[in-house]
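Sharing a structure, written as C-alpha cells. Questions coming.
Just one protein chain is left out here, and the rest sit where they should.
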Amino acid sequence: MEEVDRIIIHSLRSIGCDLEDDVQSLRQFGTEIIIASVVQCLKVIIGDIDLPSTLPPGMSARFRLGASLANNVQDLGYKGGDLGYQTFLYSNETEIRKIFMFLVEKLPKESSQAADEPMGASVLLLRAISTELSHQLSLAWSPPFLKDRGIRIRSKAPGWQREGACCLQHYRSCHISTPHSLGNISTKIPKELSSYYKTHMPFVTNQTQLHRDTAPSIMETNALEIATQQDWENEWNQIGLASRLSQQEFKRRKQERLLKMIKDRLQQDSQRQDRGEGHAASSDLQQILNTIETQSKAGVIKTKGSRFAHTEKLQYAKDEEKTMSQVGLAVPAKDTEEELEKKRQEEIEGLRSELLNLTAQLEKLDIEVKKFSANRQQMEEVISTEAKNSEEKNASYLVKKRTLDLLPEAEANIGKLQSVVDTSAQRLLNLAKQWETHRIPLIEQYRELRQLNSKRESEAQKKLEEIKLFRVKMKETADDARRKDELQKQLVSEYERMTKDVNRSAYTRKILEIVANIKKQKQEIDKILLDTKSVQKEINSLSGKLDRTFTVTDELIFKDAKKDEAVKKAYRFLAALHENFEQLIQTVEDTGVVMREIKDLEEQIEVESNKKVLSNLEKITEDLQQMKKENATLIAKVKGK
Amino acid sequence: MELAATVLENIVLAGDSAHISDKLFGQLVTCACQGIVFEENRNVVGDNPAFKDVDKAILKAVYGGLVSLIVEAAKHDSNEQNISTILEECKFTSDRINEFNKIFLSQKPHLQLLLGKISSSFPHIVDVDWRLDYYIKNNNLEKIDSAVYLVNLKTEIPDEKELQDVQFSCTLEQLQDLVGKLKDATKCMEKIAQV
C-alpha cells in the first residue's frame, strides 16, 4: 500500500496539489487535503469546473460540495461502491485510496503516452491533421466578403488558411531565362550575348505575360534543368564512360548519329514517295536534307535553290503578273454590271483554259525532263565505261610500242638489260641488309610500346571501374545522408515534444521495486506453503502410525483377553486410552480452528477500526449539532423578520 | 529540395562580395521576395537606384538565382537548417546566411500563400441562404399544405470573382436528411480533431 500511496501522492503533486513534504501515505490526509486534491484532479481531468478548492465554513455548503464531488467522480465512470458526500467529508482510508487510484488513472497523460510509443511519420501526420482541424473548428465563421478572396489571416502557422476557391489559379508556366556562366571565367561569352544580358533582358520576375505565372515558370525552369541534368548523367554513366570519349566528343558524335539517322529515314521515305506521285513533297524533303547536310558540314553555308524553289518563284511571278494585268484591265472599262460579269466569266474561262494548257504543258515537260535525265545518266555511264576502255587500251599500246622499239638490236639490248638486272639485284641485296640492321631495334621498340599500351589500357579499365563504383557509392552516401537528416529532424521534433517527462524514470524505478517486493513475498509464501505441507504430511504419517499400532495392540491383547482376566482389563484400559487420546486430538484441532477464527476477527476489527468509525461518528454528531445550530439561527432570523 | 546547376552558379555569385556588397545583399533578397509576391513590384530591382553601380548582367543572374532559391525553399517549406546547408555549399558567409534566413522566414507565409493559390478545386461552398415556403395549392391540386425549403448554396469557383449559386428545394424530411448528413460530417471532424 505504501507504494500505491507514494505514486498517488507523486501524481497529485505533479498536477499542482499543495501537499506538505512529509506526507507519505494517505492516512495522513485530512478532510481539507482530500477535498482540495479531488477538486484539483477534477479540474485537470474535466477542464473547466466550478468548485471551490478549500473547504467552506458552512456545514450545508460542505454537504453540497461533497455531494457535487461525488456526482462528478461518478460521472467520470467510477464504479467502486456507493459514493456520496460522506465519502469525502467522513473519509476512510481504503475508500479514499480507491478514489484517488481511479482519479490518477483518469488524469490526461499526453506526455507519458508520447514517451511510450516511438513516433512514426504517420503519427506525426495524424497529430498535425488533428491540431489543424481543432484549430479550424475553434474559429468563428465570417462571410466571404470579409475575407481577402477566400483567405483568412490567422496567427498560427502558416499564417493563413483558405476558406474559398475564388483565389485559385491554374499552374501555367512559360519559358524563363537568366544569364548563365557569368561566374565561370573559362567560358567566353560572346559580345552580343553579354550586351543583351546587360541592356535588354528583363529581370526574371518581369518576363512572363501575367505576373501570377512567374512562380510556376520559375519552378518549371528549375525542374527542367534538373531533369535534363539527371538524364544526361544517367546516359553518361551507362554509355558515355564506357565509350572512353570526352564529354564534348560524346555529345558531338551523338548529334552526328542522330542527324544521320534522320537523314537516312527521310531519304528512304522520299524515295518511296518518288515511286508514287507526289513530286513537290519529295523536292521539299530534298530541301530539308540539303539543310541537314549543310548543318552537319558546317563549312558549306550557301544553300542552292532547289528545283522546287525555282518553279515556285516562277509560278508566283506569273500569278502576280496576271493579277496586275487584271487590275489594269478592270480600271478603265467601266461597263454595266452584266457586261462586267460576262467579261469576268469569259476571262475566267480563258484563264482556266490557259491554266489547263499550262499544266498539261508542264506535265509534258516534266515527263520529258525525267526522260532526259534518265537518258543523261545512261549516257554518263556509257561515257565512263568508254573512258575506262580507252585508258586500258592506251596502257597496252605503250608497252607494245616499247617492245617493238627494242626489237631491231636484240643481242646488245639483251646484254644491257642483263647488266641492269644484275645491278638492281645487287642493290636490292644491299638494301635488304641495311633494312635488317634498322628493323631489329624498331621491332623491339614496337613490342615494348605495345606492351606499355596494353598495360595502360588495363589500368584505365580498372580506373573506370573504380570511378563507376565511386559514383554509386557517392549516390548511396548522399541518399544515406539525406535519410539520416530526415530522421534527425523527426527525432528532434519528437524530442521537443517530449519535454519535462521526468516522472517516467521515477515510475519505472518504483515499478521495479514493486516487482522485487512481490517476488520476495512470493518466495516467502512458497516457503510457508512448503512448511504447511510438510507439517500436514507429518501429521498424516503420525496418525497412520497410531492407527496401525492401535490395531496391532488391539489384536494382540484381544487374542489374550479371552484367556486372561488381567489382559481383559488391560484391553479395556487400552480402549479407554485410545478414546481419550482421540478426544485430545479433537480438542487440539478445535483450538486450531478457534485460533484461526480469532485471527480473522482481529483482522476484521482492524479493518473496521481503519474506517475511523468512531471519530467519524463523533464528527458527524458534531456536524449535526452545528447544522442544528445553523438551522436554529436561520429559524430565529426568519422569525425575527 | 534540388536546384539546377545554373541556379546554384548564380547563387554562388550572390554570395561573392566582389559582385554584391554586404550592404546591398539584404536589399536584394528583400526585392526578390517582393518581386515574386507583388505584381507591382515585379521590376523593383531594376527601378531601385541602389543597384545602379552593379553590373547589370551580374545583377540579373544573381537576382534570378535568389528568386529560384526563394521559390523552391518556400515550395518545400524549408527551415533555417536546410537553407543554411545549401548556402554554405555555395560559399556564403555566416552573416549572409543569417540575413537571408531572417528575410526569407519573415516572408515565407506570403510566399506559401502565393504558391498555395496555384491549385484547383471543385466549387467551394462559402455560405448558404434558405427560404421557407408553405406550399398551398397549384393549378392541378389543392390542399397540398406542406412546407418547402428553398436552399441556395453560395459557391466560389476558381479564378472567378462572382459567387455562383447552387439551388434546390427540399421538403422538411429531405432537409432533415441533409442536415443529418452534414452533422455527421461535422462530428467526424470533431472526432478527428480530438485524437
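We call the chains A and B, going by the order they appear; numbering starts again at 1 in every chain.
To be clear about the criterion, a contact is a pair of C-beta atoms (placed from the backbone, for glycine too) under 8 Å apart; a residue touches a chain by one contact, two chains touch by 3 or more.
Following the convention adopted for this analysis, contacts and distances are computed from a predicted model.
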Among "Exosome complex component RRP40", "DIC-2", "Mediator of RNA polymerase II transcription subunit 17" or "Ribosomal RNA-processing protein 42", go ahead and choose the protein name stored in UniProt for the chain not displayed.
-> "DIC-2"
Tell me which residue among A:Ile46, A:Ala61 or A:Leu139 touches the hidden chain in the full complex.
-> A:Leu139
Residues of chain B touching the missing chain are 74-77, 112, 115-116, 118-119, 121-128, 130, 132, 134, 136, 138-145, 147, 149-151, 153, 155, 166-172, 174-179, 181-186, 188-189, 192
Can you name the residues of chain A that touch the chain not displayed here?
-> 125, 128-129, 132-133, 136-137, 139, 141, 152, 158, 161-163, 165, 171, 215-216, 219
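In this section, only the chains that are shown with their structure count from here on.
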Chain A contact footprint on chain B (complex, rising order) = 2-7, 9-10, 12-13, 16, 32, 35-36, 39, 41-43, 45-46, 55-58, 60-61, 63-65, 67-68, 71-72, 75, 81, 108-109, 112-124, 126-127, 154-161, 163, 189-190, 192-195
Of chain A, residues touching chain B in the complex | 126-127, 129-130, 133-134, 137, 143-144, 150-151, 157-160, 162-171, 178-184, 194, 197-199, 201-206, 211-212, 214-216, 218-219, 221-222, 224-226, 229, 489
